[in-house]
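Missing here is one protein chain; the remaining ones are kept as they sit in the complex.
Up next, chain A:
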């Protein structure tokens, strides 16, 4: 007959295979979810716009952000990391992406909200190219699962036109 070790071995193997299959299925089912995110952002006020001592432009602002991320959530969603990035091109750089604000949503019940916040991270350029610059505000989200594949997506929201001269003395 089968020894205790053999039985334990069979049990552990089957448990591991079943768990792996469940995780794969949960992650696979996520790909059938096609979320439609609604979001809106506006710049309430530019609080600071100056050239830092090291020569880089710095902008701090207050933002009005509203979004509805409910459709992202599935039964395999652990949390959604959402952030607003400033994206623009300069003479030297083909792409600059600077995160301005981020937030972690863990429950579907809290996935629809509106906030008025100061930028969590200042917009700091590599150099001083921001005067009169048109900057894209793009909402990115990163869906982190309970197990399986992580999903990233984004949506351009609006533009921010910075003034032609600094508003704060450095």
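Observations on the model:
Please note the rule applied: contacts are C-beta pairs under 8 Å (C-beta built on N, C-alpha and C of every residue); 3 or more make two chains touch, one makes a residue touch a chain; residues count from 1.
Simple rule for what comes next: contacts and distances are computed from a predicted model.
From the set "Signal peptidase complex catalytic subunit SEC11", "U3 small nucleolar RNA-associated protein 14", "Glucosidase 2 subunit beta" or "All trans-polyprenyl-diphosphate synthase PDSS1", the protein name that UniProt assigns to the chain left out of the figure is "Signal peptidase complex catalytic subunit SEC11". If you put the hidden chain back, the residue from A:33, A:79 or A:158 that touches it is A:79.
Screening A:7, A:45 or A:92 for touch with the missing chain picks out A:92.
Where chain A meets the chain that is not shown, the touching residues are 5-6, 23, 27, 78-79, 81, 83, 85, 91-99, 102, 104, 106, 121, 126, 140-142, 144-150, 152, 154.
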